[in-house]
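Missing here is one protein chain; the remaining ones are kept as they sit in the complex.
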Amino acid sequence: MDLNVLVCTLVAAPLLGFLINGFRFRSENGIIAGVIGTASVITSFVCSVLVWLSLAQRPEAARFLRLHLFKWVEAGDFVANIGFIIDPLSVIMLLVITGVGSLIHLFSIGYMSHDHRPAKYFAYLNLFIFNMLLLVLGDNLLLMFVGWEGVGLCSYLLIGFWFTDQEKAAAGMKAFITNRIGDAGFLLGIFMLFIASGSVDFFELWQWAPSVTESAWLSPVTLACIFLFIGAIGKSAQIPLYVWLPDAMAGPTPVSALIHAATMVTAGVYMIVRLNPVFIVAPNAMLIVAWVGALTAFFAATIALTQNDIKKVLAYSTVSQLGYMFLGAGVGAFGAAMFHLVTHAFFKALMFLGAGSVIHAMAGEQDIRKMGGLKKKMPITHLTFFLGWLAIIGVPPFAGFFSKDEILWLTLQSPLGSKMLWLIGGATAGLTAFYMTRLMLLTFWGKSRVPKEVHPHESPMVMTFPLMILGLLSVIGGWIGVPHVFAELPGIGGLFHHIPNILEHWLDKSLSPIPGIAEASAALEFSAMASTLLVVGASVIAAVLCYSPKNNLSERISLKFSGLHRLLLNKYWVDEFYFSRIINPLIECSRGLWLYIDVNFIDRMTFVAGDIARGAGSFMRGLQNGNVQYYAFYIVAGVVGVIMMCSQW
Amino acid sequence: MFSSYDIVFYLLALFALFSAFGVVTSASPIYSAFFLVLAMMDIACLFVMLGAFFIAGVQLIVYAGAVVVLFVMVLMLFNLHQETEAFSRGTISGMAKLGVTGLLCGILATTLFHFASTAKTIAAEIGPEESTEKLAKLLFSDYLFGFEAISILILVVAVGAVALSQLKGGTHAKS
Amino acid sequence: MLLSLVVFLPMVFALLLAFARGKATIRMAALVLSIVEFLVSLLILKHFDIRSAELQLVENVPWVSRFGINYFLGIDGISLWLVILTTFLLPITVLASWKSIDEKVGGFHICLFALQTAMLGTFLSMDSILFYVFWELSLIPMYFIIGIWGGPRRIYATVKFFLYTMLGSVLMLIGIIYMIHLTGKVNGVFSASFLDFYKLEIPFVGGSLLSPQALLFFAFALAFAIKVPLFPFHTWLPDAHVEAPTPGSVILAGVMLKMGTYGFMRLAIPLFPEASVYWSWLFCLLAVAGIIYGALVAMVQTDIKKLVAYSSVSHMGYVILGLFALNSYGATGALYQMLSHGISTGALFLLVGMIYERTHSREISKYGGLAIALPIYSIVFFIVTLSSIAVPITNGFIGEFFILLGAFAKDKTFAIPATLGVVLGATYMLWMFKKVFFGVEGEIVRQMDKQPHRDLSKRELGLMLPLLIVIFWMGIFPDHFLRWSKSSLDHYVNNFSNYELTITPGAK
Amino acid sequence: MPNLSVIANVGLGHYLVLAAIIFCIGIIGVLLRKNIIVMMMSIELMLNAVNLTFVSLSHFMGSAAGQIAVFFIMTIAAAEAAVGLALVVLIFKKYGEVNIKIFERLKG
Partner (left out) sequence: MFKISDLDLAISSPFLILFLFSLIPITQRVFRKSGEQSMNLSVGYGILGFLSAMGAVLANKGIYSYAFKRAGLQEGSLIHDGIYNVAAMLVLILGIATLLFLRENIATATERFAEKVFLVMNAAVGMLIVLSANDLIVMFIGIETMSLAIYILIALSREEFLAKEAAFKYFILGSFATAIFLLGVAYVFGAAKTTMLSQIMEVSSELFKTNGLFFIGVILVILGLCFKISVFPFHAWTPDVYQGAPTPITTFMAAGVKLVGFVALLRFILCLTGIEKVPQLLNLLQWLAVFTMLAGNVAAIVQDNLKRMLAYSSVAHTGYLLIGIVAIAMGRFPIDSTTGFLFYLYSYFFMTIGSFAIIGIFESHEGKSVTIEDLKGLATRHPYTSLIFSVFLLSLAGIPPLLGFFGKFYLLSVAVQSDLYWLAFWGVISSVIGAYYYLRPIVYMYMVDGNSIVLPKQYMTKLILWLSAFSIALLGLTSAPLYRGVERSIKKIFSEQSLN
């Protein structure tokens, strides 16, 4: 099939699904809605696969295609088209989005079976997929921004899906506003980049970027990259704008899986990778990206240590993992970042769906303190979740191991990275292992603390099937990026000679090489790998010790470090800080502005002007006292005044 | 020094001021009217001194003879006596009125003196007949239109005054 | 003749309506006539030469030849869409009045149609005095619309509206007269035509407020700034909007405010280029202040309509910012924002009016859960909200984007806070949306439940539908609109320091 | 010692000043007297002052036109007095007094 038709179908299918479901939004038939929604995304997925295949058949240099639809907007020398870019990078994203998306749609059929507005739900989901595709496929920054805002919008709608609950509605709004802050940065980035380069088209930007030489602080490119990164911070929930993501868990769990774990939140990473030729010439911006990523990874992981809401733990974990991706992107390991993006999409979607399955089974309960021992009640969910656990903590050869390791290794090795960053990354890996193990322990293993009135049960097939697929992907997903160094492995090394680093190869032409990266010894790489593994192993053991039912070590620790514990439990009081120091003052200030400037100043001035005129009128009235002698007196006084005034004759 | 003309002028002037002052200050309107007659006669004398004999005569006839008599008649009609409140109240406003008027007087006086001292005056002595004849000629040639127009005015006043005096009034009068 | 037809057809219709009797007859007749007017105005598109930056469809007849005042109409890419917007909104306002205006229906429609003539005349006149006549004339029908069919404080609001606007425009009148005399001095022949005004070179001394150009510039700018309204001259707007009946608010927000920005674009900036450049910082500053201020103040409003009114202040601030960016992005964005603000804020006022007709309250706190009670209404409202907060693929985005780009290209210090205004814009709209539509059903909404047909009626859907279509059309295919204006805008921006307009040769 | 020659040699200036003073006295009468008839008398006084001015100027400038003016003014003054007195009679018939204080209804 013609590639253009394929791409158009790919994009149009979810839109069509959205329209169909949207117009029958009153429908309460979850099956029909679900089938329409899922079918449209599966269509997309099939097309994506076809696109991928057709791209793969092309020679490497010819894998950068552009599908021009129409001129969108033009002003002066600014031109933006509606056009799609089909290249290895976008195809990876297409596959992830439509693939994971299909599974989550499928899962949703089961999950939303009891909801009374399923059509609306699937319409939103389809709309999201459509916008995500726009984001990924857009051949210029402006079109990317369309998708960028669009996914934010869908996220808003889906978080607030159960809008009768003010809190959930508020969470949606928080997500949208926080994203908007990022979007404002993104816009500024577009402006800056446009003014520096004269174009917003990716192809032209790539051509232009290498010609940039200056890289001083506040040089246009650096500024542009920083602004764009602010956009990414908002969308991908990095410090300081991560606060919306945990709240976003208010939405239905499949939404969390799709939007807030697998796809939308990774848009920031995608954007940076998409613009890698530009970022690479702005090392200062890269430095910021890396540090923000690393700090977020660590910071979020510490919060995740103490959370009791199953989805909150996963949410902070997502923030943390996103931090990894930015760390990778920041040190120039764009490929590794993409790699982690993909594997993370698999295992985090899996874990969210698993959590969804658990919540579904627990009749909406999300507190892990009220779970435990679910292993027996929900075997499939447990198994798949277990695979996800292995993947996220980075146990070889599960997916997370390869991607995380590549990021950490490149952090160490890249001239853009540093040991400090590596240390933070390593520590985060340990923390991740700890809180994930804790999650496993409290949820699935150990004694059951389930309240009596709740009867957990395994989810239906429509839900477990996606889990299984994702479980499989969590296992094998990492094998597309097996590092070359494995070939050096003593003993089994020969085995890896024939396993190429598929991903690296695929993205080869899309990514700029890290400038000045040195060849490193295999031994160093292995020792780095080993130390990470060591930390992970230690953390798992520590977690098991802490949360084993026999000793209440965890409680003792939390008592001993009660201050720290409270700090973590309350998420460093960041939300409270934002509310009390920024939002409330802003509202108070607005009220003040309105009262004091509008009502009491500008309007008052108007009134004062009126009063002056009126007062003058009253004065005139007073002069006009009815006494004709006074009138005559005014005449005389007027005559005298006038003559005096003219008295310099 | 002082010629007889000067002395006569001063006497008349003083008398004129006195009479004018009397008009304004007499509590009784009748006295005011009396002073007014005096002032007018005095001014008629001044007219004579200025060689305007005909005007002086008219002054006596029209003003003293007709206008003031009209005033007196009206006053007698009303049968008014001494008024308790002859002057408007308000010390401050009264002072202001006096002050402003005085100021006007001063300004006028200085200007006039200044003018008179610089102006070239032709004090041509003309006899009574000549002056009247000249006046008559002017009136019926150069100022003919004005003269005719005055007649309209007088008719207007006549008709108007009659209408006013016969006015019965509106609804209030009927009730 | 076409332009005259477009301008005066509504006036003729108003006279016709004066003879109609019976509410239903008048309403139906008005609807038909307004659609006729819209269709006639579409004929302009047919005769418009898209590639030309010149003045087209010109009609030029001497009027007061002593001062070179002509009956001079003409259209170019700048005014084209404003004219279409004006005629487009007319049937919608007529339709919107069917329920909200129940007294003195005939008078209302006469005012509405007369207002139409005045506004179209303002956009199409190319002669300063003709412009001024239409400009001032537009006050009177609006004055009556607010004053007669408005809310409880209508008199205060309408008088405030009238006096504010008049205060601004009288100084402009002096400016216009000065310009006319200047043409007389320079050319030996008086002329009140904009085209001759553009050719004048008025002395400008940088920094001096007393140089003729600066004085004139401010005389014109004040008139337009009040109309826009630019912070801090905006306080008449919330009052006028809150008190005006729904159709009045729609016209006020949809078209009348654009008269101010159009004035900047057509007169203040190209006539006084040096002053505009020199003082652009001031206007950018006020515009940004207005953007932020309007948004912040909107955030604390308790009345939906007032909130929307303040949002207008904020949005119109963008337009001014775009205009005073003085580059093609800014100008394009400003023009586009004028159109899209006309559509989306008009639609918002319509929606607020619809809910007000059902509940007779505009207190945000009394609402809640409307999304359950009135789902279709909520969807429509949401789409319009999106348009208002400039989400891409709705009409609001393009304008705002180009304005900000233009501002950024000119001066980052103004662009950055203005961009933050985008965030605030989303905040107050979504906050309102959340309070009104989400959560549990408010007391007032529960009471409404008892009424039948509470969701949008066919009429209401019918009048919203064109707006929704345009919202997306303008968002997805902005080029359909902008390409008509491109030549004019390019010409305007590229030559603005010695801007001149020519008339299409061969045109009568 | 002031220059007596100014005081002596009575000329135009003296007449004019005298007229001006009488005029101002008339003004004061109008401004201060409450009796309507006296106010009218004061106006007559002012007109007389004007007449005096005219005649003296006419005399010293050698132009008879001034006297014509005086002639007209006198006529009109008489007419005015007639109208005024007719009004006063009317008022007296209504109010029984001719005091200016009754006329303060129209004001403000």
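Every chain is named by a letter (A, B, C and D) in the order it is written, and numbering of its residues begins at 1.
The working rule: a residue touches a chain if its C-beta (ideal position, glycine included) is under 8 Å from a C-beta of that chain, and two chains touch if they have at least 3 such contacts.
Everything quoted here is computed from the prediction, not taken from an experiment.
Q: If you put the missing chain back into the full complex, which of the shown chains would it touch?
A: A, B, C, D
Q: Touch as defined at the start, partner being the missing chain; which of A:Ile583, A:Ile602 or A:Val628 qualifies?
A: Reading the full complex, the residue touching the unseen chain is A:Val628.
Q: Just name the one of C:Ile148, C:Leu296, C:Ala390 or C:Val445 that touches the chain not displayed here.
A: For the chain that is not drawn, the touching residue is C:Ile148.
Q: For review purposes, identify every residue of chain D that touches the missing chain, sorted by number.
A: Chain D touches the chain not shown through residues 16, 23, 26-27, 30, 36, 39-40, 43, 46-47, 49-50, 53-54, 57-58, 61, 63, 65-66, 68-69, 72-73, 76, 79-80, 83-84, 86-87, 90-91, 94, 102-103, 105-108.
Q: Where does chain A touch the missing chain, residue by residue?
A: The list for chain A reads 613-614, 616-618, 620-621, 623-624, 626, 628, 630-632, 634-635, 637-639, 641-643, 645-646, 648-649.
Q: State which residues belonging to chain C touch the missing partner chain.
A: Against the left-out chain, chain C lists 62-67, 69, 104, 129, 132-134, 136-137, 139-140, 143-144, 147-148, 154-155, 158-159, 162-163, 166-167, 170-171, 173-174, 177-178, 180-181.
Heads up, the rule we're going with is that only the chains that are shown with their structure count from here on.
Q: Any idea how many Å lie between the Cα centroids of chain B and chain C?
A: Spacing between the chain centres: roughly 70 Å.
Q: Could you give the separation in Å between the centres of chain C and chain D, each centre being the mean of its C-alpha atoms?
A: Inter-chain centre distance comes to 66 Å.
Q: What is the distance, in whole Å, between the centres of chain B and chain D, each centre taken as the mean of its C-alpha atoms?
A: 5
Q: Quick check: what residues of chain B touch more than one other chain, meaning two or more?
A: Those would be 88, 97, 101, 104.
Q: What are the residues of chain C that contact at least two other chains?
A: none
Q: Report the residues of chain D in contact with chain B in the complex, numbered from low to high.
A: Per the touch definition, chain D meets chain B at residues 4, 8-18, 20-29, 31-35, 37-38, 40-42, 44-45, 48, 51-52, 55-56, 58-62, 64-65, 67-68, 70-72, 74-79, 81-83, 85-90, 92, 94, 98-100.
Q: With touch defined as at the start, can you tell me which chain D residues reach chain A in the complex?
A: Where chain D meets chain A, its residues are 27, 30-32, 100-101, 103-108.
Q: Show me the residue ranges of chain C that touch chain A in the complex, using the header's touch definition.
A: 160, 164, 232, 234-235, 238, 293, 296-297, 299-301, 327-329, 331-333, 369, 371-372, 375, 379, 386, 391-393, 397-398, 401-402, 404-405, 408-409, 415-416, 419-420, 422-423, 426-427, 430-431, 434, 437-440, 477-479, 482-483, 486, 489-490, 493
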